[in-house]
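All protein chains but one are shown at their positions in the complex.
Which chain is which? They are A and B, in the order written, and residues in each are numbered from 1.
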Amino acid sequence: MTQESVGVGPTQPLGEAPAPSPRRERKAALLVAPEGLIARHRGSGVMARTAVPAFRTTYGFISHNFPAIIMIGILASVLGVLAQGGPTLMGNQMRNALVLGAIYALIAIGYTMVYGIIELINFAHGDVFTLSGFYAFLIADHFGINKLAASSGFGLLVALVVIFAVSMLLAGITGVLIERVAYRRLRDAPRLAPLITAIGVSFLIEGFMLAFFGPDNVTTHQASWINGNAFTLGAVAVRWTDLFVLGMALVLMFALGAFVTRTRLGKAMRSTAQDRQAALICGININRTIATTFFIGSALAAAGAIIYSINYGSLKWNLGFHVGIIAFTAAVLGGIGNIVGAGIGGFLIGMIYVFGGSLAGGAWSESLIFAILVLILTFRPVGLFGVDVASRS
Amino acid sequence: MRNPLLRHATVCVALAVVLVLLTYVFDAFTDYKIAGVAIFFIAAAGLTVLTGVNGQLSLGHGALMAIGAYTTSLLLKEQPQLPMILPLLAAIVSTGVAGAVIGVAAARLRGPYLAGATLALAVGLPQVAVHYGSVFGGNQGLPVPVPTPPSALGGDFPNERWLAWIAIAAALITLFLLANLVSGATGARLRAVADDEAAASLAGINVARIQVLAFVVSAACAGLAGSLFAYWVGLTAPSGFGLSVSLQLLSAIVIGGLGSLSGAVLGSFLVVMAPFTISDLAGNLNLSSDVANNLPLALYGVVLIVTMLAFPRGIQGALFSLWRLAKRNLRRPQAPTVSTTA
Partner (left out) sequence: MTPVEAHTEGNGAAPAAAGAPMLELRSIDVNYGRVRALRGVSLTVNEGEIVALIGSNGAGKTTTLRTISGLNRPSRGEVRLRGVPIHQLGAERIARMGVAHAPEGRRLFPRMTVRENLEMGAYARTDRAGVRESFERVFTLFPRLKERTSQLAGSLSGGEQQMVAIGRAYMSNPQILLLDEPSLGLAPILVDTIFEVIREINARGGTILLIEQNALLALKTASRGYVLETGNIALSGPAQDLLTSPDVQRAYLGM
């Protein structure tokens, strides 16, 4: 607590070698993390320096055990819902939380990957999510995919494969285009310049969707694709949709994990995120690597959007704005730059949103999320699984 | 003029004269837009001190403006006859205090985490007004009476011009105070902390205190702007202070030229005027009303992207480079480029 950590700049200054760290390694949790994570180590800052010892001890305790506290909080709210509405309500809400969490997780991964590699909060990401939902909607309506999905079990399978593959591809291309046009030229510009173009891209996509799909909810037809219940647990009906949605999200996330840890391009992504110049002198094509990151992030957002569409049956031009902010919170909760953290953060946020909202009243769900965000940032600025900056500087 | 105080005062007085004369030239609607630019500039100038000079990113200045606006509206709800200066001052004080609280929390946050925290503020705070509708008027908001010009100005003096005068006065006072702050010793400290916190703290600067100070100053400006904004719109409602206001403020200062107050002026002008111009433009394009009504958002996005790509250091930065280039060419008349054209 007494150590004063020195602010680490956005990129590691020349000549500053990472000192040997005796800390335990958490390899799995640190797939991609920004090189210059700028948050200070907990225990520095105004409060820790000026506060009375008792307060400081309490603060340190909370800070240190923050993941456990969050888990206990979630568990308590789950039990609260159980007490309030019995196992049926709890089961239904658990199902809702997992589905919502899967969507947040898929979007959060895109935020975290892009931040990890170019240190940009990609404001357009939430809108790419919505836009790719509309891609899927248009494809399904205009190429007879809806009919195909309704025809038979095999038809449904083909329809799902087509809709996921094509939408993810289109979304990926969209992401790559955005990076190429709006961000790449500003890579060496002042740090806030690409943030402004990101805001511009966000407005552009939102305005485009507003102009073409109108200001109201658009009903997609994918909600009727998958019917029936897989099984029932007590009074809780688990629909095939729920299983599919959750399975799809998990498969994609594990595929991403394998890609990032096993493949050449995945390793190039991680190395570029950790030290771009060092990656350059290893002969890594930075532009292609960054483009890949955008492609994957956007494609995962597209998967999230299709899942959203299948589950909720409607889309709206500014949907990505709200969903995006919550997903960004999930990324921060998991420690921004950390892919696994973003995945877990997404599911945690889903739980908090559903169970907290169930107890406090639905209108409070979002406020609750932001209260959590403020708590994280107060007690654990690096997120639940973030990189401990002090151990590296 | 060597004395910066005198120079700033001269510039401000000159600007005041020009702007007041201009309000006579333009019609009421243009005066109204000028008032909008001036109000927006106050908040942008405050954000310049925080983000541009001190290096702390805030995505939550819209929420701070909301605090100022609600302070004003609540005061006027209780005491409708208050002279305008009191609600304005109350807004500055209340938002300044809020800024201090946020600043203390923010002093330990950097980069994306500070962005996340202020983002939460921007999205979360307006919701409070919705949740406690009985006090804050919910989604409908609270009405604010239009400030009327004193009778000494004559009976047919337009309200818009009077509002423009007030906004201009407030903006120029803000400009004067902030220009002195930024060019003085405090400004040097603010910049030192932005450049290198470790070095600044080794040089004896209390980094956390400077960061909180920047937040307070910046919040006070946002409060004043929010209060004037309430008068300008005639209504204080949560929808008026969403995240988009915060994002526009940030866009204004970056597009204008991060860290410079004159950049904030340029940026405010662009960000406030662009939507008006774009709406006019879209209206003249003979598009179906659906598209015409909804296209401005997209065009506004394009403006942000194109401006930023063209001037990565902001308009102010581009002008500065141009000026340096011109000076170099003037100083060396025998430069080869000149001789070949001759």
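Everything that follows uses one rule, which is that contacts are C-beta pairs under 8 Å (C-beta built on N, C-alpha and C of every residue); 3 or more make two chains touch, one makes a residue touch a chain.
Model, not experiment: these values are computed from the prediction.
**Q** Let's see if you follow the contact definition: name the visible chains touching the chain that is missing.
**A** Touch partners of the hidden chain, whole complex considered, are A.
**Q** With the missing chain put back, one of A:Ile103, A:Leu170, A:Met209 or A:Ala268 would touch it. Which one?
**A** Missing-chain contact among the listed residues: A:Ala268.
**Q** Which residue, A:Ala230, A:Val251 or A:Leu280, contacts the hidden chain when the whole complex is considered?
**A** Considering all chains, including the one not shown, the answer is A:Leu280.
**Q** Can you list, in ascending order, the chain A residues touching the missing chain?
**A** 12, 14-23, 25, 27, 30, 33, 264, 267-268, 270-271, 274-275, 277-286, 387, 392
FYI, only the chains that are shown with their structure count from here on.
**Q** Roughly how far is chain A from chain B, going centre to centre by Cα mean, in whole Å?
**A** 32
**Q** Over in the complex, which chain B residues touch chain A? Could you list them?
**A** Contact set of chain B toward chain A: 51, 57, 104-105, 107-113, 115-117, 119-120, 123-124, 127-128, 130-131, 196-198, 208, 212, 243, 247, 250-251, 254-255, 258, 290-291, 294-305, 308-309, 312-313.
**Q** Write out the stretch or stretches of chain A touching chain B in their complex.
**A** 6-7, 9-10, 37-40, 44-49, 115, 119, 121, 123, 181-182, 185-186, 189-190, 192-197, 199-208, 210-211, 214-215, 321, 325, 328-329, 332, 336, 363-364, 366-367, 370-371, 373-374, 377-378, 381-382
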